[in-house]
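One protein chain is absent from this view; the other protein chains keep their places.
Letters A and B mark the chains in the order given here, with residues in each chain numbered from 1 onward.
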Amino acid sequence: MTNEELKLTIAKLCSSAEFKDGAQFLEVIVPAADLHHLCRELRHNGETAFDYLFCLTGVDYPTYFEVVYHLDSTRHRHVVVLKARTASREYPVLDTIGDIWPTAYSHEREVYDLLGVRFNNHPDMRRLFLEDGWGFPLRKDYVDPVRIVER
Amino acid sequence: MAEYREIIFNSDKIQTDDYFVNIGPQHPSTHGALRIVAKLEGEIVQSIDPVIGYIHSGIEKMCESLSYPQLIHLTDRMDYLSAHMNNEAVCLCIENALQVEVPERVKYIRTIMDELTRIASHQLWWCATGMDMGAMTTFFYGLRDREPILDIFEETCGARMTFNYNVPGGLMFDIHPNFQKRVKDFIRYFRKKLPEYDTLLSGNVIFKERTKGLGVLSKEEAIAWGVTGPSGRASGYSCDVRKLHPYSAYPYVKFEEKLATDGDTFWRYQLRIEEMWESMKIIEQLIDNIPEGDFAVKMKGVIKLPEGEFYQRVESARGEFGVFIVSDGKKNPYRLKFRSPGFSNLFVLNELVKGVKIADLVAIMATLDLVIPDIDR
Partner (left out) sequence: MAFSIYDFTDLAQSIHNGLSSSLTPVWTTVIEWAIIGILYILFVALFGLFLVYAERKVCAAIQQRIGPNRVGPYGFIQTIADFIKLLMKEIINPKGVDHFLYNLAPYIVIATVFIIISMFPFAPGLQSFDFDIGVFFVTAVSSVGVIGILLAGWSSNNKYSLIGGIRSGAQIISYELSVGLSLITMIILSGTMQISGIVNGQADGWFLFKGHIPAFIAFVIFIIAGTAETNRGPFDLPEGESELTGGFHTEYSGIKFAFFFLAEYMNLFIVAAMVTIVFLGGWQPLHFGTGNGFNAAMDLLPPIIWFFLKVCTIILLIMWFKWTFPRLRVDQILTLEWKYLLPINLFNIILMSVVVLMGWHW
């Protein structure tokens, strides 16, 4: 599918999705509530068939967290980037998509570990790299006077 | 799809004849500080839980405060065995973002270096796999053949492992005058030596018995778990970034993407051996045709990426390596994420090891080719 066709399909599945063109891939900003539903449709719909989640990461913005899902289809070879934003920075929560792409479970753990975004329905929401009680280092307001030296 | 993992520390589920063994963080076959908490019943593995983070160094956090040319130096500390590919991924990402066209010479040299790195990485993997299987001699055979490659690297880049050879816009230096001759010498030498690998290990009946039909990963599972590289291709999953999204000089060369269908430990092993043959073919096509020209384009003193998000995929020795840069127009990235192949490959391990013996766990782990700094970053 071309980006235009993808846009139409996604708009049909999720009316409140916003699109951003002109970037490297087609970028779709998905409301957090629709994320799981849209992902499941994109995965199982034969025309989109996004079966390969090749990157999942989180970005810290001043007022919200954004989790970025890079999806690829091994059948149609088209790529879409989904972005879901948390409602607030205080209690950042999104739905897990690990039941759709199991590789997401470990990536979500990484996002939780480094950014503190929690994922609903994740079976194993433990820290991945760091120990419990450590801060969330990829947040922009993370301070660690001992280990980070400002130059 | 099997359930992701049972909560193995749930005390209700522990039976009296189950017990836990910590394989690692200091263990001969984890190849680094990886810890596998294995739930065993006798010798049989019930489930495992990989515990990582022992050498987490916060590279992504560090990158946020470094300028683009500086952060390239951190990338080859991650997957030190495919250091050149990692460097190249960041450079390609920056070049694409700035729409810089690098000279043809750079593309050729980068591709040759990529493939040499791939061979060297697979050689070391072969050494380690043999050793995990209990065949110590493979270790010395592999290292013997890796030495000439490292010598070539040393002559051209000045380093044997962490090259830092790529800069945005090209290469740091031109190749050494001996480079072409030594690479050709090496290919001639290694074409004779690679069959020895088969006679020593792949052809061995004990090795075949131990690996065939072990740890089978189906194609659907491989895709769903994001298993790429030779491990994914052994399951029949065509995921070679060099073919799908060609970069550098890969569009100019003819090579095969080796695929297998069985998805077992033996084919994960065999495909890496075959990849070495393919890599040699690629190098042979390029080495005599390196075009004359500059080894880098002139870039601005301070590199600033335009605002936006950029993603670059390359094929590292372990699979698909990705760089995701979020730029806010400053001289350092707002957020930088490395999609490391080892990370995804590690977490499929639990699916593969249910019901196998401890020795098989080690064998499966070996053929997934885990490099721990790549996972921990």
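As a convention for this text, a residue touches a chain if its C-beta (ideal position, glycine included) is under 8 Å from a C-beta of that chain, and two chains touch if they have at least 3 such contacts.
Please read all numbers here as calculations on a predicted model, not as lab measurements.
A.B. asks: Could you list, sorted by label, every displayed chain in contact with the chain left out?
C.D. replies: So, spelled out: the chain left out of view touches B.
A.B. asks: Taking the full complex into account, find the residue in B:Gly32, B:Pro103 or B:Gly130 that is in contact with the omitted chain.
C.D. replies: Looking across B:Gly32, B:Pro103 or B:Gly130, the contact with the absent chain belongs to B:Gly130.
A.B. asks: Quick one: which of B:Glu43, B:Asp185, B:Asp198 or B:Glu307 touches the chain that's been left out?
C.D. replies: Touching the chain that is not displayed is residue B:Glu43.
A.B. asks: So which of B:Tyr108, B:Trp126 or B:Phe207 would be touching the chain we can't see?
C.D. replies: Checking each option in B:Tyr108, B:Trp126 or B:Phe207, the one touching the absent chain turns out to be B:Phe207.
A.B. asks: Quick one: which of B:Val21, B:Met172 or B:Val297 touches the chain that's been left out?
C.D. replies: B:Val21
A.B. asks: On subunit B, what residues meet the omitted chain?
C.D. replies: 19, 21, 27-29, 43, 130-137, 139-141, 144, 200-201, 204, 206-207, 209-210, 357-362
Note that only the chains that are shown with their structure count from here on.
A.B. asks: Taking each chain's centre as the mean of its CA atoms, how far is subunit A from subunit B in angstrom?
C.D. replies: Going by mean C-alpha positions, subunit A sits 25 Å from subunit B.
A.B. asks: Please give the residue numbers of subunit A that touch subunit B in the complex, ascending.
C.D. replies: 23-25, 27, 51-55, 57, 59-60, 68, 70, 74, 77, 81, 98, 101-103, 105-107, 110, 114, 123-124, 127-130, 137-138, 151
A.B. asks: Hey, which residues of subunit B end up touching subunit A in the complex?
C.D. replies: Touching subunit A: residues 1, 4-5, 7, 52-53, 56, 58, 60-61, 65, 96, 220, 223-226, 237-239, 244, 308-311, 313, 320, 322, 324, 326, 334-335, 337, 339, 343-344, 346-348, 376 of subunit B.
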